[in-house]
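The complex is shown incomplete by one protein chain, all other protein chains being positioned as in the whole.
Entry: chain A
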Amino acid sequence: MEHVGDVTNEMELTFDSHSSNEAFARVTVAAFMTQLNPTVEEVADVKTAVSEAVTNAIIHGYENRRRKVHIRAWTEGKSLYLEVSDEGVGIPDIRKAMEPLFTTRPELERSGMGFSFMEAFMDELEVESEPGRGTTVRMRKEVGRGRDLWTTQSL
């Protein structure tokens, strides 16, 4: 398979903030990232991160009202970049929201681990939010690192 190299490829996706679209979103991003020749593990990591970000937009951003969630994904070299955004209520205190186990919706049994999972499974995570305007989560993951290690290692 030919490597994409430094060529940038990009895709955008907009869908209704309905929970049934969570699977659609992560599967679509997973399909998009296959051009980077990822390991199974890397695909699973990205799917988890996408699922967390999209779920946040639906539950917290839009509080289950039907609006639009946007995903922009692009490749640069061996990196996959992701932007998940909503025009929802926004996050008043991002630092607090990113604390492990912090949740504003304990009654929904949210574990408070959404951002922790995104942080753990991606290489970079950045959150931009303005109350009343919406939230954008930016993530980056270098893909194919594990495979290089595996294939260049002498047995």
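Methods note: contacts are C-beta pairs under 8 Å (C-beta built on N, C-alpha and C of every residue); 3 or more make two chains touch, one makes a residue touch a chain; residues count from 1.
Heads up, the rule we're going with is that contacts and distances are computed from a predicted model.
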item	value
Which of "Amino acid ABC transporter permease", "PadR family transcriptional regulator", "Anti-sigma factor antagonist" or "NADH-quinone oxidoreductase subunit M" matches, in UniProt, the chain that is not displayed	"Anti-sigma factor antagonist"
Full-complex contact with the absent chain, from A:13, A:94 or A:113	A:113
Missing-chain contacts mapped onto chain A	19-20, 22-23, 26, 41, 44, 47-48, 51-52, 55, 58-59, 108-114, 116-117, 120
